[in-house]
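Of the protein chains in this complex, one is absent; all others appear in place.
We just call them A and B in the order they show up, numbering each chain from 1.
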Amino acid sequence: MGRMNGLVLSLGALGFGILYLPIIIMVIFSFNAGKLVSVWSGASLKWYAGLLENDQLLSAFGTSLLIAVWAATIATIFGICIAVAFVRFGNFRSRLALSAIASAPLVMPEIVTGLSMLLLFISMESLFGWPSGRGVDTIIIAHATFGMCFAAVVIQARLRDFDMAIEEAAADLGATQPFIFLSITLPVIAPAVVAAWLLAFTLSFDDLVIASFVSGPGSSTLPIVIFSKVRLGVTPEINALATVMIVVVAVAVIGASWAIRRRLSGRDQNQ
Amino acid sequence: MVRGMGKYLVNLPAVTGRRLVIALPLIWLAVFFFLPLVETLQVSFTSPRRGIPPYEPLWGIGDDGFFTNFTTGNYALLLQYWSDYFGPAFNSIKLAFFSTLVCLLFAYPMAWWIARSNEKWRTILLVLVMLPFWTSSLLRIYALIGLLNPNGFINAAGLWLGLIDAPIQMMQTDFSIYMGMVLTYLPLMILPLYAVMVRLDADLLDAAADLGGSGVQIFRTIILPLTLPGIIAGSLLVFIPAVGEFVIPALLGGPDQLMMGKVLWTEFFRNRDWPVASAIAMLLLAILTVPIIYARYQDGRDAVAETPNPKQAEAG
Partner (left out) sequence: MAPFIRLKSISKHFADVVAVDDLSLDIEKGELFCLLGASGCGKSTLLRLLAGFESPTKGVIEIDGQDMAGVAPADRPVNFMFQNYALFPHMSVADNIGYGLRRAGMRGTELAERVDSLLKLVRLHKLGGRKPHQLSGGQRQRVALARALARRPKLLLLDEPLAALDKKLREDTQFELVDIQEKLGTTFIVVTHDQEEAMTLAGRIGIMDAGQLVQVDAPRRLYERPKSSFVADFLGTISFVDAVVASRDQTSITIGGDLNICAACDDDLPVGAAVKLAIRPEKIYLSRTKSGNVNEIEVVVEDLAYLGFATNYRVKTASGQMFKLQQQQRRSLDAPLSWGETGYVHFDPQDVIVLQD
């Protein structure tokens, strides 16, 4: 085993390098006064300033945020339903169907889901009049749809490890469903629910392909705007935007794991 | 799981509650996931037209009664211009396949490193792996462009250090595609591998060494077979979406790296030929049916294999 360590470590380090080198370079050059990512022309915050004045980017950011929050919330609620059904309900009648339909979106290419959803919305519109045109609501529906499948996976994992004895204790003390679920189960799996919400949020916020299909005029999301800009050429404001987003996410993730570790060790101390 | 269900099954409100909990997501997904696929199949059998929507309805009731516009013209087109459509199809499979291998090559040692670390390092490394995943993949690919461009960072550094004489063409090559795929999909490959590796009992490795196994032998006879479920899960998780990937070939690839995703996009947005685009989507699905079904089958098998069989044990 010792002999393998050198190979393992170097490949591993290389992997982490590939993962991080582009981001690191981009963050550094977001402070570059010049436009290129190859020539350092001195430090400057002008791209960040330009960000604040870029109405297009800002409104797209707001749209993405709104959509992601709605989509994540819907996805999490439905994801809980799916997870509960799979872990608790045994072999119910439509289990196979639900299992197939809830796992396919996980691997389906986005381009297929995006196209197909748009076609559905159009024929729905012609048949029922709703949804009228594509916009924020259609994007929310689309994102919630694949979001709930991912949310279900996260929550299912936690639910499987759940100690049923505490629910049985609650029942023994007089509580009934759905009260048991709301007052006991949900709080205990809360971290997984939060994780699922965040996952659905991220997937929605980052989605380009599906949003491109089901969006309409006036409902451009941030990825759509970025993509169109990138195709035209490198704009340094994107570097600044990326840095901001990465820093926000990094702080959030690190803060969350630190908070979780504090909570766990605090619990140990209390015992 | 079965133990606690008795109480639930007795309550009638609980039963209707159960039905609701199952029905809600089932109906939603049936309407917004399954139905669209049916719709796509339908549209793939119609023909394009000007107007909104830009395809003839498959059937309807008109002045002369029931009519239908069923045509297999789109599929005929795909076959006729075989190299324009099946070429990218094979290319997609090829690029996705090798991307999966490259991901595996990096992800395996990384996952092993993380799984064998102590508690503290493990969380740190996992956070490091997941961090890029939480940031926009679009932006990461954009960052990669900045690295690989002829006037990008790597070329600039290479010229400045005197390692190269002229900029190397790294964009719009198979290499840039693979780098983009690794960048995007590496966390997806690492996680299932890690999940399997972390459950690997360290004593098994000691036992194998004690019984005379060399490092390579231990890897071949113990580690590899026991991490195989993780390898398969991760590979499917990467390969299947990679086949239909659009953004990576669009931003990092050139005409030689044409993939199905790009073809579909072009047909849909550029040529406004929705029926052909739908046919391509169906083709993509057809290619992926077997891997998708295999992935589902593996999921079910892993769940079963984990539960020990007490009856057989007692009989012995």
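Just so we're on the same page, a residue touches a chain if its C-beta (ideal position, glycine included) is under 8 Å from a C-beta of that chain, and two chains touch if they have at least 3 such contacts.
Computed from a prediction, not measured in an experiment: that's the story for all the values here.
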Checklist entry - Looking at the whole complex, which visible chains does the left-out chain touch? => result B
Checklist entry - Which of these touches the unseen chain: B:P57, B:G73 or B:G213? => result B:G213
Checklist outcome for this item: In the whole complex, of B:T16, B:T221 or B:N271, the residue touching the missing chain would be B:T221
Checklist entry - Can you list where subunit B touches the absent chain? => result 201, 203-204, 206-214, 217, 221-222, 225-226, 308-309, 312-314, 316
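By definition in this document, only the chains that are shown with their structure count from here on.
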Checklist outcome for this item: The answer for subunit B against subunit A in the complex is residues 1-5, 7-8, 11, 13-14, 17-18, 21-22, 24-26, 28-30, 32-37, 39-40, 43, 53, 105-110, 112-113, 123, 127-140, 142-147, 149, 151-153, 155-157, 179, 182-183, 186, 205, 209, 215, 218-219, 236-237, 240-241, 243-247, 250-251, 260-261, 264-265, 268-269, 274, 277-278, 281, 284-285, 288, 291-292, 295-296, 299
Checklist entry - Where on subunit A is subunit B touching in the complex? => result 1-4, 7-9, 11-12, 14-16, 18-23, 25-26, 29, 36-39, 78-79, 81-82, 84-85, 87-90, 92, 94, 97-113, 115-117, 119-120, 122-123, 126, 141-142, 145-146, 148-149, 152, 164, 167-168, 171, 176-178, 198, 202, 205-206, 208-209, 212-213, 223, 226-227, 230-231, 234, 238-239, 241-242, 245-246, 249-250, 253-254, 257, 261
